[in-house]
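Left out: one protein chain. Kept in place: all the others.
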Amino acid sequence: MPARPRFVREHALVVVGLLAVCLGGCGGKPTQPQLKPEPVLGQPGLETPPLAVEPGPHGTAGGTSEEPPVAPPEAAFTPPPLEALDHDAKWIDRPVRDALKDLATELAAEPMLASAAEALALKNNSPVNNAKILSALGRLPTEGEADFGARVNRHLAVDLSSTNPIMQSSAAESDVLGLTNFGLFSFDRHLEPFAAAETVEKWQTSVDAMLDKVILRDDLVWSDGTPITAHDVAFSFKVIMDDRVPVPAVRSGTDQLRCVHAYDDRTVVFFHKAPLATNVWNINFPVIPKHVYDDTWEADPTLKDSPQHVELEAKPIAGGPYEIVKRIRGQEILLRARDDWHTVDGKKVRDVPFFKEIRFRIIEDPNTGLLALKKGEIDEMALTPEQWKTQTTSDDYYARNTKATATEWVSFHFAWNTKSPYFSDRRVRRAMGHAFDHERMLETTCHGLYSPGTGIFHPTAWMATKKPIEPYRQDLDRAEALLDEAGWVDHDNDGIRDREIDGRSLPFEFTVLCSQQPMALEICTLLQQSLERIGVRVNVRPTEFTVLQQKQLDKDFDAAFGGWSAGSDPDTSSNIWATGEGRNFGSYSNPEIDKLFAEGRTELDRSRRAEKYARIQEILWEDQPYTWLYWRNSFYGFSKDLRGYVFSPRGPYHYGPGFGSLWKPTP
Amino acid sequence: MIHYLLRRLALGLVTLLLITFLVYALIRAIPGTPLTAAVAQTDPSRRLNPADLERMNAAYGLDKPWYQAYFLWLSNVARGDLGRSISRKAPVTQLIGERIGPTLALSGSSLLLAWALAIPLGLYTAARSGKPDERAVNLVLYMLYSVPTFVAALALQITFSIWSEGKLWELPLFGMTSGEAHETTIAWLADVGWHSILPLACMTYGGLAWDARFINTNLQEVLRQDYIRTARAKGAGSFRVLGHHAFRNTLIPVVTLLGLSLPALLGGSVIIEQIFTWPGMGRLFFESLRERDYPTVMGLTLVFSLLTLAGQLLADILYALVDPRVSLE
Partner (left out) sequence: MITRKDPTAVARDKPPRGFWGEAWGRFRRMPLAMAALLFVCFLAVVALFAPAIAGTKPVVCRYKGSIYVPCLAYFNRDWEPVVFATDKFRGEYPQNLRDKDPESWAIWPLVFQDPYRAVRADEWPGLPANPTHENGRPNSRNLFGTNQEGIDVFAKMVHGTLVALLVGFVSMGIAATIGITLGAIAGYFGGVVDMAISRVTEVVMCIPTLILILALLAIVEKPTIWKMMAVLGFTGWTGISRLMRAEFLRLRSAEFVTAARALGAGPGRIIFRHVLPNALAPVVVPITFGIAAAILTESGLSFLGFGQPPPSASWGSLLNNARSNLQMWWLVFFPGTAIFLTVLAFNLIGEGLQKATDPRLREARK
């Protein structure tokens, strides 16, 4: 050992010991609030390493055929003149909505279960109280109620890796950049897409679903004073799609667009490759200012090397309601509301955002974060289940804060490699589901806070199956019967089941990969113990996140523990389940499902679409390529000064209006 | 002396080359690249075609064989350019520069504080060896040593930040500064100093037992020497014996320790940096390794190695100064 104890303890620990960067990553949540969230590689617990988590907006299945398109070189596409388009297209008007006003209307219609004063005095220790708190405090302000000069301290578990909107890759970035970005589209609490009334005047789609036309408002200005035009949108598309620019995350989705063309300063038309129901998500991509990047991006397509780009990283130009005024790397990021967002030429053109200043304070360690919340140094924080259950129940917590929870469409599972000799048989996969001690996991590891897994769609989703799904419970007899039936019997009497494959006896011993987080380890250990009881041996292999990704991409695993967060559009799941798709790590293949996905993509009627996806969910539930374990809740602590938090299936912030609905009352 | 120094510098350069070469080979051998995460995030419906992958690799300089990439890095370093961080999109020198100050501030003060406390403790325990008060002091020190850092950190945070809220001795919960603008540098320094008290305490308490025992052990050995007996026989008081005769003869191991502590000045403590959100090099290293951010990892390794080599050279020179029997070759 090196000499000093600081070495001995801390050096080995210097090299080894770190919690929250592994932990404290983005809270397992999808990226931009305004943009399309998609199936995401979530990790259990809040904590996810920044790079790992969320692939950015993406994931709509490409093309009309099941085959993943290897992009053919596009013939140069000349956009037809606007008059020709207007003549042929037969435009349908699409919703342009003010998300905040719509939310206010929706909330006003819901009954108020308690007054604000009552809710503030409550302790959130039951679903009834939780509903009361959300109902009373999750309201939008009436006239004069909100304090527009308010400041709020928000929690960030991990620092941004880039302030450039098209380089986004983590939830931390979506939290911050969602407030400073210029965007055209969003989706609401019910995951319905719309064009933002703050930026869009008119949105139309052609009847044949091949074109989308957007007319921007004329009172949009970047934070350096230059007007925002349709040319910025077209330019952003060009940069994102250029092969030299390394932004694969953001590119997914946009590569389903044939072209984005700006006809004048206000009119932009999106040309799709095929008439799909999922086209609406592809037109949602981050926008960067053309007048800033036009001269510089080609010289440095990585957007981070040249001195100009380095400077831009430090002082980005904002197009949204806030701009970054100060950034101390690793410590905090200060956002201030832009005056020229809501007031142009002296006239008020948009709603003033509820906060004057938003300060993101970076605290990686969850214990320190909770202490900061208790002390009032931050106003909101995502809580771990353990913190929710045990450390936020006493009076000293409720002195300044309250808390709320809601279900999220994030589910965790064991993924079985259907190509491995162990899990190619459906009976074996079902046996795994029957052998696992679900009750123990739900009650102990999950603190009784999560609901059991029900397959790929959450029971409250519009596309979920209406047939009742019976969650698996531990039934060792049934598991053993299934294994016996599948031919896994202990022939050689060594305590481990085996089967003859290709003339050799193969013992049923496999490795399950998981991340290095305690909850993942606990659950996999539980699997190991459950299966040990019926003669199946499991080796649990905690794996570094990057390596875990790699192994899954290479399909080099027997079983793995992981999670997905649901995309806004059910078609995003085809990435995982259709034959040969990129996230189909377990090599599952079912032609019926492939067909249903293809149909769902092109089916424009919502209820008929829902039927198809429901059927997909049922088939998958029977086939059990995953053993679905639980649906996670999101848990948040809020200062008693805050109001207006509303939960969606993607948490309180990652939808429209998201954080924009929070406010502080005037004192 | 000059010859010796020149020789050591030349040797140091060769060693440095060897070290950076080995480290680069190792980190390229570890599975996963900076793009692994990016690839995982790609649109999965699009089978990532090899041409795309190659383009992305080229953009990050990963398409070359690793030894070529190493020489490229080396040539850049010779020109003073440590490259750009892949995951953080900023120059490596900037990243390191941002963190050197805070790390040094904390480790440097911790080192000084630890020795300031350990030397008297070591002397005291050596003088009172075997007596009950020495046993008691040692017991307390061992107990301190056994407390895990995160326990101590949380206990300190709760005591001095939560329970002491509003009081005069309330200490900041986390962070390096309070984020407010400061008029003068003195005010800023005071702010940083105030924020560093808790992390400093956490860094120092554990090493006290070790350092004190180290001095104690070496002193014991020296105290048994004949010349000490002579000094005592000649009537020298115990403090003079300890302080003047004995302690100086323990300087060689102490110098070794100093040489070994130098790199730790920039190593930082990952746990403490993370609990207190202190922008330190330890965290930077850990995160960039996890992200496979090769330029940053190499930059940090270079800095650490430089310091390590400097520390050993310093120790070797000091040996000759401290003990006449040791000569520089």
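First chain written, first letter: the chains are A and B, and each begins at residue 1.
We adopt the following convention: a contact is a pair of C-beta atoms (placed from the backbone, for glycine too) under 8 Å apart; a residue touches a chain by one contact, two chains touch by 3 or more.
These numbers were taken from a predicted model, which means no experiment stands behind them.
Asks: Of B:T36, B:S161 or B:S305, which sits in contact with the chain we cannot see?
Replies: B:S305
Asks: Looking at the full complex, which residue from A:Q331, A:T543 or A:N584 touches the chain that isn't shown here?
Replies: Among A:Q331, A:T543 or A:N584, only A:T543 touches the chain that is not shown.
Asks: Using the touch definition from the top, which of B:A58, B:M143, B:A190 or B:L321 touches the missing chain?
Replies: B:M143
Asks: Would you write out the residues of chain B that touch the absent chain, in ascending order?
Replies: 11, 14-15, 18-19, 22-23, 26-27, 29-31, 138-139, 142-143, 145-148, 150-151, 154, 209-210, 213-214, 217-218, 220-221, 224-226, 252-253, 255-257, 259-260, 263, 285-286, 289, 297, 301, 304-305, 308-309, 312, 315, 319, 323, 325-326, 329
Asks: Contacts of chain A with the missing chain: which residues?
Replies: Touch with the absent chain occurs at residues 1-5, 7-9, 11-13, 15-19, 22, 366-367, 384, 386-387, 389-391, 440, 443-445, 447, 476, 480, 490, 493-495, 515-516, 518, 521-522, 524-525, 528-529, 532-535, 537, 539-544, 547.
Assume only the chains that are shown with their structure count from here on.
Asks: Counting in whole Å, what is the centre-to-centre distance of chain A and chain B, each centre being its mean C-alpha position?
Replies: Distance between chain centres, rounded to whole Å: 38 Å.
Asks: What does chain B use to touch chain A in their complex?
Replies: 31-32, 36-49, 52, 55-56, 59-60, 84, 87-91, 95, 98-99, 110, 114, 145, 149-150, 154, 157-158, 161-162, 165, 173-177, 179, 203, 206-207, 209-211, 256-257, 260-261, 264, 267-272, 274-277, 279, 282-283, 286-287, 290-292
Asks: Any idea which chain A residues touch chain B in the complex?
Replies: It is residues 2-11, 13-22, 41, 49, 51-52, 54-56, 58-63, 68-71, 161-162, 164, 167, 169, 243-244, 246, 248-249, 251-253, 255, 301-305, 310, 313, 328-332, 334, 359, 361-365, 367-368, 371-372, 374-375, 377, 544-547, 549-550, 552-553, 574-576, 580-584 of chain A that touch chain B.
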